[in-house]
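Sharing a structure, written as structure tokens. Questions coming.
For this view, one protein chain was removed and the others were kept in their places.
We just call them A, B and C in the order they show up, numbering each chain from 1.
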């Protein structure tokens, strides 16, 4: 096991921070998007499992349900109505401890009921107009893990052992473009907004490209047919979205253009109309881990992890924990030192070693102009050490706040 | 539609290229890994569909089968033998044109047979010791797309229209660490190697962390039980892998350490033994788009796209085409100018516009020391224009070379 | 097409009516039994389809959903509580018209939503303590029929054409043993009874063997764990059932013995305890057409059809219509002539011919002592002709009364 002085590696990397670069792209898939939905049902099942294990056995047992599949249905929306014809199919797959030896007898964990309950509740919370009894089929394929993995887990000491040799990536701060993209989706999917413009479905996708100060925002909104009586209503609903997004954008020192549902060809009758508010009703499929990263964004101008955070257990699964810890470290470095433009943190675990003993924590810094890296190193090391010594706290943070991919 | 001078944006970004940075992480999931398998079956179905459409209708019709799910089975490996107990379940989901109006009557496309044939052949090619008749269940959930999407496609001009507002990301060149990771997996999964050390299964995962010149390579190999008569055989097989990887690594100016199957605890009987050569036989699940990027690597120190390349149609699907085109552009810029240390290309499409008319092509360059960016701009623009004017060629490239995530 | 005098064939067959025979066996699977549940969900989907087609198109379009599968779950009942661990899985399979050409455009029939709604409502009506959101997964596999079958249907004249060469079988009257078995299950599954003895689940199976006047009734009742706090409660609930059944039986001139849950071995802890009231929660599976015949009974001392009545369309499907018409004919012959001890009716259709033109109607009669068959023939022929001329009325009868297998 490397010493602290070995495993924390701090370096300066680049002159131009992303916000200083000429071009930046950012995307966010809203909560009703099939990929986000796949994330959310995976995470919902994970949390319900955590709660069940905690309540029944005093600790979270091994599980990993980070593989889901959403198979879109078929629908026939029409102005003022329409129907889903083939339901959406959702399956969460993965592993979990299904049998627990307790006091000489074997307990069966009701995985199936836990999974169905969690998925159903998650979908109920996500959509206003998806009929849970008719428009969707919920299924699960969660099995006992291989004997070996379970044994690894059982050997565990106080600090859990890493489940894999794997990494997490985080950065700070968000650029204005990133903040804008996050806020646009959150606004359009807020309870208040749904009251104001109820036709806007939960499947909202926001994509921004910034060229210098000019930002083109493309917003795709699945409009809900019951609120749209005719083409005029549709056009009005889109215009309202555009106006509201522009108003929000006016808080930023960016020159923002907005296009809503860019693929529409109203003259051909091609518009983005849905019965339920999600494109999953008619053909869009989804998988866990294919959408937003842990910070809620897809950022091709940033270093990212490909690990799905959703559905992984918050005890020993590096793909979840280190993504969150590295982001926490990055935020602290940015906020507490106040001397860096940008900071990227990569953490690498070693399978079978305690999760507070990573193999490497790499901190890459773009210092503010005139700041020398040398003077920051001690502070950064302290932040890293502090977060590692508190790594068990992350579990509680995860379980106690609402999940949002 | 922006003019050329508008849409190609070239800038310099950073002083230190990745190979110059102190820490670098690289991962590759081998062809037998559940995520790679999900990619490969998606792509296999996509290609079989392309071939069928081309043969039957002279052009590739709309499809997108980039969502697969692998649900691991359960197995009972033992020295010298063992058996799979619950088969692996594989399903490919997505959309495809299922009915074609042809000469007044409606042709039904045999999607089911095409999908099963392609998946079966893909898995047959991947594994030597997975019994296709007993160890695996193949399924598909591919439906007609929504009417709207099909219509968009039919309107198409000569140059296909982008299916979405979406982006692709590419870079060049590979670092030595990246090359090493690629080569290690390819060696261990080569036909020659399987003859030499047949116990090494197809599920090979390679992860490297470089700290300055020092590289720690973690290799996870699913060993195949029929070739492993006892613990000594197992240890020997691992040692052979280590030795062979070290030998390969000696071609690089890197100081390489190798650890094989780091989670093993032989004294507890915990070793990485499988019947079939993949961890999917006993609990590891997979999704499309969760593993290697288009260049075969997972590179958290690089800009990446989150789009799955596998399973997307090569005609209009930006998530596939622009990932490949941007990589091609990056390679050409690197190889033809010979004046950049690194180059990153981000391409953004606009839904409904021809794919050779992207909204933005962003080229970010780390010039070689002493090279001014100004002098390179003309050459880079020419390369971008050349690749765009040849964008239709990419389709052929995709279909004609073996797929390998 | 044979003339009336040809196709109605009346004959005497036996001296001893079933009630006069020494041994008689009768069985009824209650509404919560997995096979009955399979019947009921098939029929529920059929009826919902009928209603949808009638409402949307003015006539019932072709369908046949007479194949269902119930895969039992797993559960952990315990005195006073317990839980389902793996949900029950229910799938209804079959064929239905999914696309209708209407006014130049193609309507999509929302088969999936219709099926899920009907199944869910059926199960909701059946069980008091099965949690529809967690204890069960509902699925469907209903596809467009082969083109040929649809065409046959569309050619149809006023009187629908038989869908198959197939037969129906009916008889009258019921023996006392048969009536008793019917009444026992109906009592135990009545709303009033559930108030009195709520522990009695819906999965009730009644089997009677009569030897001369002595009847052994075996009653299997899935007891519901939330109402059973301990073994004494369980024994009490069984005793109550026994007592109530004996009381009901006292209305019959039979010497009745009752045994409840004969497989119990309380000393080994083996009792018939369930969380939900059905054995499907823990291992009993079901298929459509495997339980009660159209008259609600399984009668191995009677001529029976093997056709499932449940799930077949009531317009053209002989396996449903002729089973009902033949039973109607038998009842009329018995009730109106008042001169037969027993009567059996077999009806055979000819595919492609109107359903009111059967190939054969065979009426087999056990006349009352001293009655000559010759004198009955005219009346029987008139009854047959009358029922055939009213054959379209059967459809309404089917749709208007609650289905009960």
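Everything that follows uses one rule, which is that a contact is a pair of C-beta atoms (placed from the backbone, for glycine too) under 8 Å apart; a residue touches a chain by one contact, two chains touch by 3 or more.
Nothing here was measured: the structure is a model prediction, and the numbers come from that model.
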Omitted chain's touching partners, listed by label
B, C
Which of B:66, B:135, B:216 or B:244 touches the missing chain? It is B:135
Listed residues B:85, B:246 or B:268, member touching the removed chain:
B:85
Where B:113, B:230, B:251 or B:390 are the choices, the one touching the absent chain is B:113
Thinking of the whole complex, not just what is shown, which of C:132, C:159 or C:360 touches the missing chain?
C:360
For chain B, enumerate the residues touching the unshown chain of the complex.
73-74, 76, 83-87, 107-113, 116-117, 120, 131, 133-135, 137-139
Contact with the hidden chain only, please: which chain C residues?
9, 11-16, 21-23, 25, 27, 67-72, 74-75, 86, 89, 91, 93-95, 141, 143-146, 148-149, 151-152, 155, 165-167, 169, 207, 209, 211, 216, 218, 220, 262-263, 265, 268, 270-272, 282-283, 285-291, 298, 300-306, 308, 346, 348, 350-352, 359-360, 362, 364
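One rule holds for everything that comes next: only the chains that are shown with their structure count from here on.
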Any chain touching chain A and chain B at once appears in the list none
Farthest chain (mean CA position) relative to chain B
C
Taking each chain's centre as the mean position of its Cα atoms, how many Å separate chain B from chain C?
55
Distance-wise, how many Å sit between the C-alpha centres of chain A and chain C, to the nearest whole number?
50
Multi-chain touching residues of chain A, meaning two or more other chains, are 74, 86
